[in-house]
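A single protein chain has been omitted; all remaining protein chains appear in their positions.
Order of writing sets the labels: A, B and C. Residues in every chain begin at 1.
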Amino acid sequence: MSELAQLVLNGLANGAVYALMAVGFAIVFNATHVFHLAHGAVLTFAAYCFYLLVAVAGLNLYLAVPATVALSALFGCFIELGIYAPLRARGAGSAGLMIASLGFLLLCQNIFAIVFSTDVLTIRSGGLAIFELGPLTVTSLHLADGVVAIVVFLALQAFLTRTQHGRAIRALADNPQLAPVVGIEARRTYVMVMAIGSGLASIAAVLLTWDLGVQPAMGFLIVFFSAVAVAIGGHGYLPGALVGAFVFGVLQQLATWQLDSRWQNGVTFAAVLVFLALRPQGIFGARLNVRKA
Amino acid sequence: MGYLVTLLTIICIYTMLTASMDLILGYAGLFSFVHAALCGVGAYSAAFVMLKLGWGFVPSALVAFAATALVAQATAMITVRLDEHYFILGTFCVGNVILSIFENWTDVTNGTSGLYGIPVASLFGWTIAPGAPYLVFCVALTAMVLAVKWRLVSAPFGIALQAIREDEIVAAVLGHHVRHVRTVVFVIGAAMTALAGVLLACYLRYLDPTSFDFPFTILIWAALFVGGSVGTVGTVVGPAILVLFPEALRFVGLSGPHVANVQQALYGILLILLMMFRPQGFFGHHSVR
Amino acid sequence: MPILEVKSLDLSFGGLRVLQNVSFAVEARTITSLVGPNGAGKTSVFNVISRLLKPSGGEVWFDGTRLDTLRADQVARCGIGRMFQDPRIFAGLTVFENAMSGTRLRANHPWHALVRDRATRREWDDAEVRVRAILGDLGLGGRLDDKAESLSFAEQRFLSFARCLAAEPRLLLLDEPTVGLDGQSIGGLIERMRRLVDRHGITIILVEHNMDVVLGISDRVHLLVQGEVVASGSAGEIRQHAKMIEAYLGDRYVAADP
Partner (left out) sequence: MKIMTGSGIALCVVAALSTTTIAAAEDTTPIKIGLSQIASGVAADYWSRQVNKPALLAIDDANKNGGVNGRKVVGILEDNQGLATTGAAVAHKLIEIDHVNMIFVAPTPAVLATLPIAETAEVPVISTSISPKVAQSPWGALAQPPADRQGEAYAKFVIAHHFQRVADLTGQSDSDTIASNAFKSALTKAGIKIVDAETYEVNAQDFTAQLTKIRASNPDCFLIQSLSGATYGFILKQMAQLGFRPPTILTYYQIADPQTRKLAGDLVDGVYFIEIPVDPEWNARVFRPRMGYDADGNGALAYDAIALYLDAYAKSGTDDPKKIRETMLNYQGYKGAVGAWGYNGQPVTQVQYRVSRMKPGGGTEVVP
């Protein structure tokens, strides 16, 4: 029993990092309709930034974390202004944007590999401090992961519902046909959304770097995992991404319960497929009868 | 000479995969991320019957067709209902499941050690020697696949595919059963990748799960976008460029460490530039939008 | 015996009721218009008939077949053609391919596409001849191999009309076909609609804002307001209720010169 509880706990801890990524991915996907695979590149970029600021420049954490978030937000703006906006101006649609996004992910991943080598770079070593809850253990960082994920999410929700900029983002998400009508407004909102989404990814990157270190390939799988989490949660509903991420994190762990762990990946994704077969619109997604109509 | 024959053989096999991707992605607009894994299903099932039962090329290829079509049918049942982007995720999930089976169903796939000692291809008792004879065989089969594809898409079936790609709602209102047509084209495309898989198995004479991982699918995407989606010339030129370019790098002294990283980075830049300046690729008739 | 019967249709999204108890019948070989202010639910009626939306209540019957339990493509195969408000042509295909996409042939099946026996070939050839004729009739005969995206807006509209006709429908749902067309084109379109009804026995339902067009060709008019049918009658009857229409629709909809 305690084994099962520990698996769920591990899953929630991993889910918190997926959640930050998934919410960032979802907000970009909802508002700009770009299947933003380069979100993985933002994660890796932020992780190397954080590594350089802390391990090389010797900044303390109180300076390094905000600096990482700011640099990553700028990086997100750069992706929007340097790649997505010109592509849109040339008439590219969602498919073209996605392919370019994938291209950018490949590009960054390999540039990082050339510059930083494929070794894992770390800023701290050894195990993290743990709390014991009876037979269960959880690390301080993973506890923090969960708190950070939820606090950041609540702050984001408040921003989206309470402020004018937030409402502009939601308006774009709800009515994609609005974009050409509002023109410049939309373009500004896109940049803002990319900055926010990248900021969220950078927080995930900081937490991951503190825990596991940095590797050039770290963004590839995690961006797909977070996209799967968004699919599980349901398209177009932000809290869905959060829930989907925790569900996916727990699912990955439970896939090994009572089963040989060599099937972990297979069982996890088979379960996701079964779920998508039964409920293609995700947990919270509304079934839309008319798509694109 | 054998080196060139090798490269041409690989180009043939990749052409077959790219042509099938063109059918699925170019014509039908389905971004399949499970392409390499389906190729693996074909390769493994054929290699298994060749090794365990000693069957020749034709019956093995038929087994590969059947197995791959079955897997593709199951995949399509779940994924064609998903919206454009979620189709990628659905096929990503299927790919993971298939790779996990390659790694773990050791009785059939021999797990991570892979299947070794696959016999050279034999056609009704005649052995097709590796090298030039096998290349001729591959060229013939690739030409056949390209011909089949051309015949399919030059008929109203091809128009229906493209109509669905352009606007599935309008296509449905015009009487096209979107889900059915997508399933059919996905299964046909999968059968083509299966044939490519069988050729790959007989060429390498060794199979392991890493050969069918996601980067391989991305390579085929890149080949399609470079050559150009919707068309025949592009599906030959794209793979030719992507196979010959890195090999050419070996001869200009650019073969140090990181060369594969440089290569991959170039693919990344290429994809961005293509989408920006030439979304129809070099020879395609359709701009990816 | 009406060819299409819409029986107490309800449609709601979340809490929003889009259609309430909408009922009307359409006689064969007639032109029926749905009029009403924006957001009255006219296009939603079309979406329910062509089964792009599933009604929350009510039934749709077409020539003895119940439509609301079918899929969109099955509805189309019953002989119902639909033109959207935007032309929604397939931008990446040629003009000819666009029109051909409306046909439903044996060669749409991959097996027949591959084997192409004589029956398939003949049917296909016939369809090509027919489609060429339709396109020629609509003035697109010279642009068969052009990409559809290169057409003007009016041409795109005609192309989407041709695509509809290629399917040889028995009932046509036309959603504001005259928007964006000049007077001459409108005249041509009206004449064509009349001819389709009189000579080819096609039934047409029209959603239209231009009251000249509505009153000029409709056999019957239904007025929809906030998802409900508030008035029905012949064109003549509606014309006499000009005041009522004005009250609901504003002067834009009143015929300038009856």
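Odds and ends about this structure:
Please note the rule applied: a residue touches a chain if its C-beta (ideal position, glycine included) is under 8 Å from a C-beta of that chain, and two chains touch if they have at least 3 such contacts.
All figures in this text were calculated on a predicted structure; none of them were measured in a lab.
For the chain that does not appear, the touching partners among the shown chains are A, B.
Of the candidate positions B:F157, B:Y203, B:Y267 or B:F283, contact with the hidden chain is made by B:Y203. Remark: the omitted chain is touched by one listed residue; of B:I10, B:V63 or B:A240 this is B:I10. Annotation: of B:G26, B:G42 or B:G114, B:G114 touches the absent chain (contact as defined above). Touch with the chain that is not drawn comes from one residue among B:F124, B:F251 or B:F277, which is B:F251.
The omitted chain makes contact with chain B at the following residues, 1-3, 6-7, 10, 103-104, 111-114, 116-117, 130, 200, 203-208, 210-211, 247, 250-251, 253-261, 263. Even with one chain removed from view, chain A keeps its contact list with that chain: residues 2-3, 6-7, 10, 13-14, 113, 117-120, 122, 125-128, 130, 132, 137, 139, 142, 212-213, 215, 217-218, 252-253, 255-257, 260-262, 264-265.
Operating definition for what follows: only the chains that are shown with their structure count from here on.
Most remote from chain B, judged by the distance between CA-atom centroids, is C. Chain B and chain C have centres, each the mean of its CA atoms, that are 42 Å apart. Chain A and chain B, compared by their mean Cα positions, are separated by 30 Å. Distance from the chain A centre to the chain C centre is 45 Å, each centre being the mean of its Cα atoms.
Within chain C, residues 52 each touch two or more of the remaining chains.
Each of residues 167, 169, 287, 289 in chain B touches at least two other chains. If you check the complex, the residues on chain A that touch chain B are 29, 35, 83, 86-87, 90-100, 102-111, 113-114, 224, 227-228, 231, 235, 262-263, 265-270, 272-273, 276-277, 280, 290-293. For chain B in complex with chain A, the touching residues are 29, 31, 77-79, 81-86, 88-90, 92-94, 96-97, 99-101, 103-104, 167-169, 218, 221, 225, 258, 261-262, 264-265, 267-272, 274-277, 279, 287-289.
Listed in rising order, the residues of chain C touching chain B in the complex are 50, 52, 71-74, 76-77, 82, 84, 88, 90-93, 97, 100-105, 107-110, 112-114, 116, 124, 127, 163-164, 167.
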